[in-house]
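See below for the structure under consideration.
All protein chains of the complex are present and in place, except for one that has been dropped.
Now for chain A:
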């Protein structure tokens, strides 16, 4: 709607309007992103009112998460090399004032947007972000309502204006255009996007940054459909791939958060313990945003229940590909109450079944029924975890054979559209089957691994021809199998 408007700080709103008025594209409110004005205000305000909880709450109420945003590049949890790479690109691009292009890709929550914002702040570069506006229907000449402007036209106008014209207010020569929210029309017709890029290349005088998060779902992967290698070549686009945040990075980021908490927020939040941070680090799978969010949730003061357990519970979903380290996963098994079994805990229970003899009959200490209750809302990821981890726990090939057969049944039941109806069968078969098949579990310590090879990798458009050649593109099944095996074969142990 109003994304063509620039920052309007020159009039003072008389009513309590948010300082981060959303439609203004200048300041995105990503929870991990940085808006220094507000937090410096926050900081000052909270220092002056440390004795007064009520006041201080009011100061920070707008967006709690922002209090923990990184201030300088050193605070970023992203790998230092990547930060440097982005920094160098930005420096070079700003000097030449050319329409350089940068593409940032990476998993969800690895700090792509934050990195750009933090570095831009450091070099005093003004970031203008495109936000897909509302479609407004305007009456046309014959009285009918219709969309006047094409999305792509609006988009082009916006990015070129943002790149070429300096705001009256800050007189800042260095500008940067940021696109994260791609208009839908480009997803439907990528060729339109190429045209827009062409125009931009010719007319604009500022660098532009595109940010795409990678997801493993079918279709809608913007980085693949929009930024094909030929597009990248044509526009000499610099491509920086971010990885998930490392354990150490996460840990230091959370340490920073806990320092902030202990300095300013002790009235509302418990200071997180080292254990708690460790748990969050382990279960957030390289996702800083969810890690901070979960820490927020976990150290909330006022709930009397033990924090660790419930914290694990709420993060199961994020552990799609967690990188477990030794001490951590064994610690996990000792945490958690019966009602709140984490996914790792659940995996441990299933793979190390304990049998007790009661009145002459054998019984499992943890009934499969109770285990599956916990995972009804994410059956597939749990079964994937079991599949990844079951083998080292078996001592004989016979039993492993049985386990493989129940898992295959479970997979079959959970496949495709049946999932909704058959999820309980599938889960039960997998869980009970594994527990019963494993007569003498290996007692050695086995770390729980995330199911990294289970993810289906859909081929990119440019890979199609290569696969077709060998007659490999015969439906989804073959192609997924083929690619998955290639991945397994090519998998090196040191690659995370």
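Following the convention adopted for this analysis, a residue touches a chain if its C-beta (ideal position, glycine included) is under 8 Å from a C-beta of that chain, and two chains touch if they have at least 3 such contacts; residues count from 1.
Please note the rule applied: contacts and distances are computed from a predicted model.
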Of the listed "Trm112p-domain-containing protein", "Replication factor C subunit 2", "Proteasome subunit beta" or "Gaa1-domain-containing protein", the name UniProt assigns to the chain that isn't shown is "Replication factor C subunit 2"
Which candidate, A:192, A:287 or A:387, sits in contact with the chain we can't see?
A:287
Missing-chain contact among A:166, A:199 or A:378 belongs to A:378
Of the candidates A:122, A:239 or A:402, the residue in contact with the absent chain is A:402
Looking beyond the chains shown, say which of A:132, A:166, A:228 or A:352 touches the absent one.
A:132
Identify the residues of chain A touching the omitted chain, counting contacts across the whole complex.
16-18, 20, 22-23, 28-31, 57-58, 60-65, 107-109, 131-132, 134-135, 180-181, 184, 187, 213, 215-217, 219-220, 268, 287, 289-290, 293-294, 296-297, 300-305, 309-310, 313-318, 320, 339-340, 361-364, 367-369, 373-374, 376-381, 402, 406, 409, 412-413, 418-426, 428-429, 432-433, 435-437
